[in-house]
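One protein chain is absent from this view; the other protein chains keep their places.
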Amino acid sequence: MSKISKEVIENHGISLAEFNMILKIIKREPNLLELGIFSVMWSEHCSYKSTKKWLKTLPTSGKRVICGPGENAGIVDIDDGDALVFKMESHNHPSFIEPYQGAATGVGGIMRDVFTMGARPIANLNSLRFGDPKHPKTKSLLTGVVKGIGDYGNCVGIPTIGGECFFHKCYNNNILVNAMCVGLVKKNKIFYSTAKGVGNPIIYVGSKTGRDGIHGATMASAEFDDKTQDNRPQVQVGDPFIEKLLLESCQEIMKQDAIIAIQDMGAAGLTSSSFEMASKGSCGVKLNLDKVPCREEKMSPYEIMLSETQERMLMIIKPNKKKLTLEVFKKWGLDAVEIGNLTDSGDMELFFNKKMVGKLPIKPLADMSPEYNRPAKKLKKNKLKKKYKDIPIHHALLKMISGPNHSSKKWIYEQYDRSVMGDTLMSSEQSDAAIVRIHDTNKAIAITCDCNPIFCNSDPKLGSAIGVAESWRNLIASGAEPIAITDNLNFGNPEKEHIMFQIKESIKGIKMACDYLKFPVVSGNVSLYNETKKKSIFPTPVIGGVGLINKTENIKGFKINLDDKIFIIGDSYGHLELSEYNRICGNNDGTPPPLNLKIEYKNGMFVKKFLKDYGDLVTGCHDISDGGLLLALAELCISNKKGMKIKLPKNTKKLKEWFFGEDQSRYLLVLNSTDDFKRIAKKNKVKISEVAIVENTDNFIVEDNFKIPIKKLIKYNNSWYKKFVDI
Amino acid sequence: MPKKVVSIIVFPGSNCDRDLAIAIQKHLNVKTEYIWHNEAKIKHHEMIFIPGGFSFGDYLRAGILATKSPAIKEVINFSKKGVPIIGICNGFQILTECKLLEGSLLVNKNQLFICKDIFLKIENKKSIFSKNIKKDILKFPIAHGQGNYYASKDSLKKLEDNEQVIFRYCSNKGSVKNKNNPNGSLNNIAGITNKKKNILGMMPHPERAISDKSTADGNIFFEGLKELL
Amino acid sequence: MIYRVFVNYKKGILDPEAEAIKKTAKRMGFKSMKNISKGKFFDIEISEKKAGLEEIRNLSEELLSNPVIENFKILKK
Partner (left out) sequence: MIYRVFVNYKKGILDPEAEAIKKTAKRMGFKSMKNISKGKFFDIEISEKKAGLEEIRNLSEELLSNPVIENFKILKK
């Protein structure tokens, strides 16, 4: 074996201290294959070395939690023997390099994480961040990513029902593509990844292994430089057809009591999947790498172990079910092979053509993986209060609804099959959360993705807490009981003190809000080094929330009817700093609105209970988030193609604050009868005020101020994407 | 009396098979049986459905790879005997690729996958599939990347003259205009039959419109098939 | 032995992708371009010589092209 040079070690992203640790663990020099294995296992992506210490502080248990972080996805109980399996995952770097394939394989990866656990995926969502629309790459990135997400999910036949899309120049060279998947499983049919039983066969199934994305996992842990754009071998091509076959064949085998443990081959492919399974079960593993089905000629053990070819799974099978298992895979036309078996050695032993080519101890490698307490320091902000122009209210509204961030996302979501499987009740343009029915029942679940990077950039702790609160609020507004979240923490380079500060603060904020709202974290993902040429993205901790709707009659969306009255629930202070309004005026300074979790909880519980007990009185419900009250009202009108008349507040001197302030913990309730509502709100000491009435008009009318024809609102709202992608 | 059985052909990559079975059972008082594409015999052939999805990944051209499956040979045999056959979405694409139906379904004019609710005008009620539909305009979802119906001038004329066009994309009031055409189909064609009128192919998904609040017109479509069994 | 099969749309069939490329190319300033059309090709490696071409013709007819919309042409590589 070749001696390992300093350069080789460096190329594997392994620090000197880490290399010394390796020597200590195996008590000799590793060969290249072993070094490669260490490098991927200890990469940021697989080992979470910069964030592990902080992630451990997150609240992960609750009365509905069946499985928290640590498995392929989190699981929560939704009664009647049903459970939901869900997780979010990023594919940021690959999507920047090849948007179509990068995004597609991101969707494929997260679906495998979910169906590995025995669940059938029932909904996909995605949270997207692109650069300035004026940036020359933005258009092709947007079109490629959206098509990639759509084509993959559509082909597998899982509805893509929601998400978010946001443009900002901080993402010019580092776009974010976070995909979330939710699956349904019977509580007593969950599969885990803990390997057990000496001698049991290890079965490989799925696509043949190629040289794709070797070192993909370490790439995700390294900052971009200009050269990265020419990095060819990193690109993996997705095959949604094989994914569909994997899904169906695994579901079929899972009915047969054949599988002891199962795990998808995600980042770091065969290496991490086999290591993790063995390590969880305190087993040893023997693999015959020449048995692995290969797409290319002459693939080396190194390439086979590190390949990131998509659509592959690894499973430990009961020996007496081996034949049956292989037959099922054959029926589905998939390559399935026994590539090794479990041992009691505690080691991973790798053979190639009958020769041992690598041997590593499993437990120490996992247990002694690096964990850093990286230094963190707040960056001093030099406040530049620029002069900016104050835009009149109705101009501001039109500008907002016709701009990139608040235009109708129709161009995006029409490319996603939302109706397949027949259970989509609301996709995310019809309600604050997307809603899908549990098949053949009267139950449904609500799902939402949220993050306000503008807030997080100014104050990562508060901004992240607001993200959690907004997710919680969205679920309540749709008529659900919030259950739990998954998170996707997207940040820059953690080796920089101010970025590490953002990460720690953000996790603190998530913890604070989750604790208070009893909204545990059951799974998640971390994506670091989202940074190019020293420019980092804004901290973007995306929160994916899931809630339960007991009866589909309780679902609320953006509906309004003639003569309904619209009330605001919660206090309005008129916080304009960092608001969408200020931004379109050219003012980007300030702090996010304060978040009082006690009031958040109180208001939320009030709305939740009112929707449950007096649901008949409520036509629709909507939370107030960026864009403030006026945008929330305009969205209701656009969605219903109906007009309304909006009242002025008592203090007419602060109209902009009233209409565009982004104070937290507020909802809009659309009521067809108000007496009970007023009485109960008073009893609960919840602040309410009537803000609008749905009249027989084709206009969006602000009393004594202005009116805009609804047709015009809709036209403005629909124009941006069309123009942008069509130029 | 034992229930009659309707066959649904399932290919690797089909994904509307379950929902189709549910819709059929809900309205037609029959059992449904899935026929795996590799089966060379279709036992029950009172009526045959080919569901939507992405058979064989829709690689090469949507539907073409599925036409090489043994079960399709059976479908072709039964089609000659006059067995009613319905292909929805991918099923329609498969039926054109194996030449049981005229024409071809090209990539949508805007080159994008399109998923949305559309309105369908029932062009004529002279086919066994349409004569009992108790409405003139139906609202169904579409979800396809290749639904742009094309046929040569001659065959198009024959289709029209012979009243083989069953469904056209239209407005909510039934007007058939270019702006109601979601995918570029010639003459706004959304569904056709063969010359003998025992085979129907259509792009929209009635099986996805049987319980949703936004449209339940699929029920009307399936009710209309009752007499066939 | 490798044969290359070319498949393209028949005359008169509107190809939106080619149209879009043309539009974009014009916008990007490729002025000399008068027209653009597109197609697919398949490189097929076969083992024996005899009957090979016949098989490839059948394959092209039955699988690789759709006669309603496409033409094909076989060349030896």
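Should a chain be cited, it is by its letter among A, B and C, assigned in written order, with residues numbered from 1 in that chain.
Convention: a residue touches a chain if its C-beta (ideal position, glycine included) is under 8 Å from a C-beta of that chain, and two chains touch if they have at least 3 such contacts.
It should be emphasised that the depicted structure is a prediction, and the values quoted were computed from it without experimental measurement.
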Identified contact with the non-displayed chain, of A:Val235, A:Leu324, A:Ile599 or A:Ile693: A:Val235
Candidate in contact with the missing chain, chosen from A:Gly131, A:Gly210 or A:Pro539: A:Gly210
Where the unshown chain meets chain C, residue by residue: 6, 18, 21, 24-25, 28, 30-48, 51-52, 55, 58-59, 62-64
Interface with the unshown chain - residue positions in chain B: 56-57, 59-60, 65, 68
For chain A, residues in touch with the removed chain: 97-98, 101, 207, 210-212, 232-233, 235-239, 241-242, 295-296, 309, 333
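To be clear about the criterion, only the chains that are shown with their structure count from here on.
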Distance from the mean Cα position of chain B to that of chain A, given in whole angstrom: 36
Whole-Å gap separating chain A and chain C, where each centre is the average of the chain's CA atoms: 41
